[in-house]
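Note that one protein chain of the assembly has been removed; the remaining protein chains are unaltered in position.
And now, chain A:
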Amino acid sequence: MSQYLVELCTLLIDDLYGELSSQVFSTIARLGRQPLAGLVRHSNLSARHLKHGLVVLIQQHLALHYTSELDGVTYYEANWQHAYNLVRSGKIIKFVEDRFGEKAGGIISNLLLLGHTKVSDLSDAYGVANKKANSGAELKHVNGNGISNGNGLTNGNALTNGDGLANGVDEAHDASKTESHIDSRGQLHSLLYQLLHSGWIVPVREPHFWPQAEHNNEAEVFVISTHFEGKVPKGPKKVAEFARLVKERKRKTRDESLEIPQMNGITGSKRYGSSAVQPSKRIKINGTGFARTNGYSDADHLQDEIQLDLKQGDLVVRVNHEKCNVASRTEQLTRLAARYVGETTSKVYEALLRVLEEQTPRCYDEFADNDQEDPDIVDASPLVTAQAVAEAIDPNIDLTDGLQEDSNHVNRVNGNASAEIEENDQGLSGHSLEDVNKRRRLVDQHIRLLSEDPRHFTHWVSSRGMSQWKVDFPRLAQVLIQTEIEDTVTARHERMGTRLIRILHSKGKLDEKQVSNFSMTPPKTIRSTLTGMQEAGFVETQEVPKDTSRQPSRTMYLWFYDQQRCRQLLLTDTYKAMARILQRIKVERAKVQTVIDKAERTDVVGHEEQYLSKMERQALRDWSQTEEKLLIQLGRQDDLVATLRDFIGPLNS
C-alpha cells in the first residue's frame, strides 16, 4: 500500500468518521496485519482508543479482522479498497439513480451511511426512525454528490455541507427527501430485490471480514486436504495444479458468499453465467420496471418469494463497489466513443454497455481460470443484440443524428426504399412496428460504426436479432489506460511527447536515430523531449555496450516505454494529487469556519438573510464555489484512478 494511498485514505476517513478513526486506520495501514497487543505496542494510542476506533472501522468495513482458531487471537488489517471507495459515494448513488431511480439511490445512500446493515434494521430506519436516518443520509448524499459532479452544492445546501453527519435540516433536504421517500416496506423490499439481483448490493457474510491472507490459508488448507491427501504438493506439475485448484476454491467461496439465501438454482455466480438466460431476463424486466416480455408473471412470482425472504430481515447487506467499477467502465468507454466517433453513437454504445452490465458482476475476475488452453471452453463473454439495445435505449434520442444514410445496407438487407429515414420522420407518432424496426436498424448501424472504429468498441458475432455483438473489455481497458497516459503526456510534454511514446510503444526499444527516423524529426529536436520524459519517468533508457571496453562513447542508449510502469506511476501521482485536494479543502474551510458555524446554528438556519451579514453570505458563497471546484477535480481524478486501476487485472508491483 503506497504511502500516498494511506495518506489519501486517512484523509477520507478523517473527513467522515473523525480523527480517532483515521488515526487508528493509519496505524493499522502502517503496521499491517497485527493483533490488538501489537497495535498498542507500535503506536501511541491506548487500547481503549484503538478498540473504539476499530469498532467504527469494522462497521464501515474499513478494517478486516480474523480470529485464529488456534490461539483465539484476533488480527486486524486495513481494508484500503473500502477506505478509498469513500470518495466514490456520490458516484455510486448517481449510477444507481440513473439506472433504478431516485428511491433506489436513496437506499444506496443509506447503506453507505450505515455500513453493512440487516435488512430489518434498514426497514426500521425507514419505518420507525425514518426521519433521522433519512436526513442523515440525505446530508451525506448531498456531500457525496458534490464529490462526483458538484450537484447540490449550490445554494443553501452548501451551508451544511462538509460536516454532513453532524447536523441540520434545511429546505433543500426536505424537498429531496420527499422524492426519495419510500412509502411501504413492500416498496423497500422490491427495490432491495432489484438491487440485490442486479448485484449493486450483496449479502455480507463472515468471510467478507477476513483479510486476504485468511482466504488464501483457508483455500490452501482445503485443497491440500481434499486433493493432495494432506501433503504439500511438490513438483512443477502438481504445484501448477495446486495453484489452479486454490484459485478455483477461492472463486467458489467468493461466489457462494455472495449468493442470496434460499434462492437455490438462480443465485450466486450462476445468475451471471451464460447459462442463466432466464434470470437475467428477469432482472431486465425488473430493472426497467416494464413488463416487456411474457416472462413477467414468472418474475413477479419470484419477487414475492424474495420478499418473503427479505421480510425475515436477517440478511445483512452492503453496497457492492465492484459493480460500481462496471458502471464506471461504461461511463469511460462511452466517453471514449463520444470523443472518437460521435455523440449519438456513444449514446447507443452506452445503452449497449448497460445491457451488458446486467450480466457483468465485476470488471475482471482475479480468480478466473484464465490459463485454460482447453479448446472446448467457449468464450463466455456476454452477447448483446441490436434488438436488445434498441429496446433499452432512451426513445427520445434522435438516432438519425450522426449517421450517414447507408443506402447500400438498407437496400441489401431490406430491399426497400433508401429514403426511409426522411420518410419515416412523418410517422414517428406511435410505437408502430415500422417505427420499432427502423430504430432497430439505426441502432444496428451505430453499432457497426463502433465496431469499425480502429478501437473496435464492439465485435460482430452473428446475425441473430438484427445483429449480435460482444465487447472485448480487457483490450478496451488497455486502450483506456494508454489514452490516459497519452493525455497526461500531451499536457506535460506537448504532442511531440505523445508521438514519441506511441512510436516506442509500437516499435519497442530504439536508439535515438531510429526514433528520429520514425518521427521524421531531427535528433536534436526530439532529444529534449525524450530527456524531459525520462526525468518524469514516462520513458527509460537501457545501456548497450558496443564492445567490452565499457567506454561511454562505445555505448548505445536504447529508449523504451513501459506501459505498466507508467500506469503505476500515474496512479501513485493521482493518489497524491487527490490527497492534496482534500488537504486544500480543509484549509479553505478553516478560513470560513466561524461563518459556517454561525450559519449552522439552529436559530440561523432558514433565517440567513436576517442573521448573516452581507459579507458573511458572500464568504459562504465563495467557499461553496471553491469547494465545488475542488470536489469536481477530485471526482475527475477518481475517474482516472478507476481507469488505471479497476478495469483490468491488478498491477504486478
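In the analysis below, a residue touches a chain if its C-beta (ideal position, glycine included) is under 8 Å from a C-beta of that chain, and two chains touch if they have at least 3 such contacts; residues count from 1.
FYI, contacts and distances are computed from a predicted model.
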| item | value |
| --- | --- |
| "DNA-directed RNA polymerase III subunit RPC6", "snRNA-activating protein complex subunit 3", "NADH dehydrogenase [ubiquinone] iron-sulfur protein 1, mitochondrial" or "Multifunctional methyltransferase subunit TRM112-like protein" - which is the UniProt name of the missing chain | "DNA-directed RNA polymerase III subunit RPC6" |
| Sole contact to the chain not displayed, among A:Q59, A:S381 or A:T490 | A:T490 |
| Full-complex contact with the absent chain, from A:E19, A:E366, A:D398 or A:D597 | A:D398 |
| Candidates A:K51, A:K470 or A:K629 - the one touching the absent chain | A:K629 |
| Residue among A:H42, A:K234, A:R339 or A:H607 touching the omitted chain | A:R339 |
| Touching residue (missing chain; options A:D573, A:E600 or A:E616) | A:D573 |
| Sites on chain A contacted by the missing partner chain, in the whole complex | 7, 334-335, 338-343, 345-346, 396, 398, 400-406, 408-409, 412-413, 425-429, 445, 448-449, 451-452, 454, 456, 460, 462-463, 484, 486-488, 490-492, 494-495, 498-499, 502-503, 506, 516-522, 570, 573-574, 576-577, 579-581, 583-584, 587-588, 626, 629-630, 633, 635-640 |
